[in-house]
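Here's the structure, in structure tokens; my notes come after.
Moving on to subunit A:
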Amino acid sequence: MILRIENLTKTFRSRGRRWLGPQTSFTALNDVSLSIGKGESFGLVGESGSGKTTLTRCILGLERITSGRIVFDGTDLTTLPAAEMRRMRARIQIVFQDPYASLNPRMLVHDIIAEPMEIHQDTLGLGARQRSDRVIELLELVGLGAQHLYRYPHEFSGGQRQRIGIARALAVNPEFLILDEPTSALDVSVQAQVLNLLHDLQQKLGLTYLFISHDLGVIRYICDRIALIYRGDIVEEGGVDDIFERPSSDYARMLLAAMPEPDPAKSPFNTEAAG
Partner candidate 1 sequence: MAFLDIRDLHLAMRTFEGEAHVLNGINLSVERGEIWGLVGETGCGKSLTGLSISRLVPSPPGRYLRGEIRFAGQDLLATPEDGMRRLRGGHIGMIFQDPTTNLNPAFRIGEQMVDVALHADAVDPAILGLAPGASRRQRRVEARRLAIAMLDKVGVPDAARRIDDYPHQFSGGMRQRVLIAMALIGKPELLIADEPTTALDVSVQAQILRLIHSLVLEYQLAVLLITHNLGVVAQLCTHVAVMYAGNIIESGPVRPVFRNPTHPYTRALMKAVPHATHRRGELQGLPGSVPNLFTPPPGCRLAPRCPVAQPRCAERVPPTIAVSPGHDVACVLATPAGSAAA
Partner candidate 2 sequence: MFNLTRRQSLTGATALVASAAMGGRAAHAQAKRILVIASNQDIPNFDPHIATGYSASMLLRNTYDSLVRTEGTPPKPVPQLAASWTASADGTEYVFKLDPAARFHDGTPVTAEAVRYSFNRLLRLNKGNAWMVAGIVDENSVQPVDAATVKIRLVKPFAAFLQVLPWLWIVNPKAVDANKGSDDGQTYLRSTIAGSGAWRVRRAEAGNLYEFERVEGGWQQGGGNLTGAIWKIVRETSTQRLMVGRGEAHIAVDLTSEDMDALKGRPGVVSIIEPEYRTFSIKMNTRHGPLADINLRRAVSWAFNYQAMLDAAGYAQLMTGPLPDGILGFDPTLAVPRMNLDKAKEFLAKSDYAKGGIKLVMNYVSGLDQQRRWGLVLLDSLRKLGIELDIKPMIWPDMVASARSPETCPDFFPVYQTANYGDPDNIAFAAYHSSRNGGWQNPVYSSPKVDDLIIRARSETDEAKRKELYVAFQKAVVEDAPDIFGVLEKRKLAMRSDVQNFHFTPVASNAIELFPLSLK
């Protein structure tokens, strides 16, 4: 097990001082427990507001948790001192959903990819020259090239930007990659390229993925095991085929039923008649 989440609970208090109204709170994650094995692709499926994003923010230490433990490779992240946590960040990286927004529009591709190496300079110990070489290496790894080094993000298409985002995440040699809906903003043909790239990278680098998506097709394609999260609760967890073939919770069944498959024969409507 590389990541173990034990009884994680996260409660948000409502923002703002409201001294003329009652204090309200909202539980985003409710006693969540998960474990992810080294080298596996773990899928986390849920609809908007289910707590997926909060969970990733907790793992990354961007959110203070209310109770529970997050153990990464034997270390409890929630009690880690700040300096240690910073070091740990080199081992856990994230790729966000929106490739348009996750790249700083004012930075060159080179600088974007080199930045994690600068931040984790003490761990990696790379000089400026070495960093530049590694940037090119990374670009080539994700299917781009040295000709893209000195350009700004807006000069790239969505798929290319997501590749840049992946290259950035890989810059510090992480072992664990959180993929937060990495393809949901992409067109299908581009999504296919990115999914294939992710698959190849995992093969090549032995990465562990936490893949978050609401697209069941994508999840089924890329993941080994999945967990379904609904309003802060894990409602089902298991092997991907098990859940897709034999869903045990109502929620899983509902999701599967609602998933539109690109096969007119499976349409719930009698569309043929109208034509």
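The rule is short, and it goes like this: contacts are C-beta pairs under 8 Å (C-beta built on N, C-alpha and C of every residue); 3 or more make two chains touch, one makes a residue touch a chain; residues count from 1.
A word on the picks: all candidates are chains of the complex that A comes from, given by their letters.
Owing to the predicted nature of the structure, the values given are computational and were not obtained by experimental measurement.
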Complex member in contact with subunit A (any copy), out of 1 or 2: 1
Touching residues on subunit A, where the partner in the complex is candidate 1: 47-48, 157-159, 187-193, 195-196, 199-200, 203, 214-218, 220-222, 244, 254-255, 257-269, 271-272, 274-275
